[in-house]
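The complex is shown incomplete by one protein chain, all other protein chains being positioned as in the whole.
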Amino acid sequence: MKRSFLFLLLLLIALSGAVPGYAQNTEERSFVYATNHYTGNGYASALIPPSVDEVFLLSGSPSIIAAKETNLYYWPITNEYKADWESLNLNASGELQIYQGSNLISSVPQSKYTLQYDGNDPAGTYRLFLNEEAETAYQQYLDRRKQYRDDLNQYHQLINAFTILYQDALKKVSEGLLSPDQLPQAPIAPPDLTLFSSEILLGYPVDLPVGDYRMQFRLPDGEVQPGSVKKLKVFEALRVGTGYKVADLERWNQTEDSFSTTETIYCLDGHTYFLRPFSQTEYNQRYFVRMNNPQDKLSREDRQIWVSSKAISSADLQIKSTANTYSAPVEGYYVRQILGTKLGYEIVPSRETEQGPTFEAVRFVADQGRAYSIELTDASGGVLPGSARQIRCTQTSRSPWLYVLSSLPLIIGLAIYLARRAKVQTHKPIEG
Amino acid sequence: MSSKKILPGREASVIASHIGQLTWRGIGIFIILFSALLTGAVLLNNSTRFLEKNLVLVDKEPLFLPIYLSGVVLSIFIGLLASMRVARELDKGTLELLFYGPVESRQYLSGVAIGYMGIGLASVLVILFWAKLSEMLLNLAPDAKLFGLLLSVFLMICAFLALSLLIAILGGKARNAIAYFVLAVFLLLSFQIGDSLLSTLLLGGSATATDALSLVRKILYSVNEVLRWLSPFQITFEAAQNLNHGAITKYLIGNILLIAETLILMTFAILRLAGKGVRGER
Partner (left out) sequence: MKIEFKDLTKKFGTFTAVDKLNLSLESGESFGFLGPNGAGKTTTLLTLLGIYQPDSGQILIDGQPVNAGTRRKIGVVAEYQTFYDEMTAREYLDFFGRLYQVADAQNKAKVLLERLQLADWADALIGNFSTGMKKKLGIVRGLIHSPELLILDEPVSGLDPFGIMQVRELIQEQHKLGTTLIISSHVLSEIEKTVSRVGIISKGKLLKEGSIADILGGQKTFSQWQVQFLEFPPNAKAALAAADFTLNIEEMPEQNTYQIQANPGSVEGGALGRFALQHGLITTQLHRQDISLEAAFIKISEESLQNLV
């Protein structure tokens, strides 16, 4: 009776929790922060709803914290609050105040900013422009975009004209009035516009040294915006390293990532692998994950996370085994589709083709039962940090022997049991 | 208090060797070892099957999970053996016979604990031997951290053993002891597994979310937060993860926690047996 009452009570509590859960799906006008924060490689954005009390930013480059009013709703499927920017997206007026301890160290006024990304930049990073620079950069982007559109229009006109001329010339060639060498040359297309830019936005740029801070939003009337006080943690990278994306020749587009030097890459005998090295940076797991997803609950402060930055295209892999030591360069490989073959493709060095590389990697063939130590060296022979790994060719065919090994205690136990039975008198004495 | 009174002394060592003899003469411990190694073999075999299917595998230590789970199997069954032995001795009256002589609750329980810890240590060495053979068999990378993991597994066996002895003393009769034991194992494992399952199902999560699943998870999370500091399985799992991530200080703290738990639970068990007596309370 008592137990069923307890069960009923728990059920009621659970259900009572469920009802407001659905009720919360309605939108609610709220003050929120939103970030366009520096991630080490570029910029990313995140929403900081009222339920989050700590904001994480990476040091080294300015990040933007925007103070907004929007409609918030709770999305039970992912268990998160989301902003309905379409219905309401207001920039709050005021200044962002940053404290360290009880000292006000910065009152950040609202600034204009824009974020730009140039696809031609080999680093592939975003750039943040503030205030006048933002206006200039945005204007330059608009100019370049306009120029590109004008060039494109002109190109379209030229290509239209060229098409008519070309068809006419072809006709003349077929009539023998014109030699094929005299066909008109096609106009050259303008280069693609690789620059992308955001509009001019409003926010509060923050560029602080590593440390623990507190921030609040002060309104023009001098009052502190309710719900705006948050902890602010500025952190830095722990170290840099080298990772590998490893793929078998038979499944070249399915890679396994190896981030840590303590990891071992297990291979199969006789298989060919491609190791694609990349630079990476290590961060505190909680800080980095919460910076990108402030509502995360799973990350841990006592763990680290490796974040890949860019592929390494120029280095040599030093491969050591008990049999020999050799070096193999990182080079471009081209995946050529071949119909009718087993794999449907072949992977060849791109230098042997006229095509650009599909990926850049070191080719590696795993010998039977071998163990290898690998590390990457740069042009000067220096070892790239964190590039050492072990590669092992695993004898998977022997795995059934694991069960035989596991049975050994049973066999020994049975032997001991039988030996004891033989030693002791197990029959009953006659009563009396 | 003199050291003579604190240390369990010769009687405990005689009882420990008695426990050892009784256990190694039976087939039960060998079946337990077989079950533990079989668990490890199944998990390791799964890794090799994954490698055959995926053609490449990146792993820090493929033996960690098999060894940890083998340790959990060992802990449960060695704990059950110990719990049953003490409950049966109480039930049957053989314990009373020992208490007629120079044996007291402190010496008896210390002796039993030392005996089964010895069995646990020998079992851990068997796992080490199995792991090293498996390494050679499959050409896995040898890792010195394996020794650290096995130390934690041994301490987990000790802590769970102490809990099992306390359960046996509290249960009194063998039937009660089994019921309490099964309940304890079920609670410890179900909260640990339940919380991690729900954490995986519900990505992220807000502190103010109030839907039904979130509430269940919050309850599980809260209980698990407590169990993180109490459950030998959980503490060892954390310690193993810390070891794997190179957080040596936290790994050591986990081990110290296991030792402290063993000592605290043993003290409780000894005090309870001394207070209750071998004939129980009337």
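Letters are used for the chains, namely A and B, taken in the order the chains are written, and counting of residues starts over at 1 for each.
Please note the rule applied: a residue touches a chain if its C-beta (ideal position, glycine included) is under 8 Å from a C-beta of that chain, and two chains touch if they have at least 3 such contacts.
As the structure is a computational prediction, the values presented were derived from the model and not from experiment.
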- Using the touch definition up top, pick the residue from B:Val58, B:Leu98, B:Val185 or B:Leu227 that touches the left-out chain. B:Leu98
- Residue ranges of subunit B at the interface with the undisplayed chain: 10-11, 14-15, 17-18, 21-22, 25-26, 92-94, 96-104, 107, 277-279, 282
- Note that subunit A touches the chain not displayed via residues 423-429, 431-432
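To be clear about the criterion, only the chains that are shown with their structure count from here on.
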- Cα centroid separation, subunit A vs subunit B, in Å, comes to 39
- Over in the complex, which subunit B residues touch subunit A? Could you list them? 24-27, 29-31, 33-34, 37-38, 40-41, 44-45, 48-49, 51-52, 54-60, 62, 126, 130, 133-134, 137-141, 199, 202-212, 214-216, 242, 244-247, 250
- Query: What residues of subunit A sit close enough to touch subunit B in their complex?
  - Reply: 13-15, 17-18, 20-22, 24, 49, 51, 74, 76, 78-81, 246-248, 250-251, 254, 256-258, 260, 262-268, 271, 273, 293, 295-298, 302-304, 369, 371, 390, 392-396, 398-403, 405-407, 409-410, 412-414, 416-417, 420
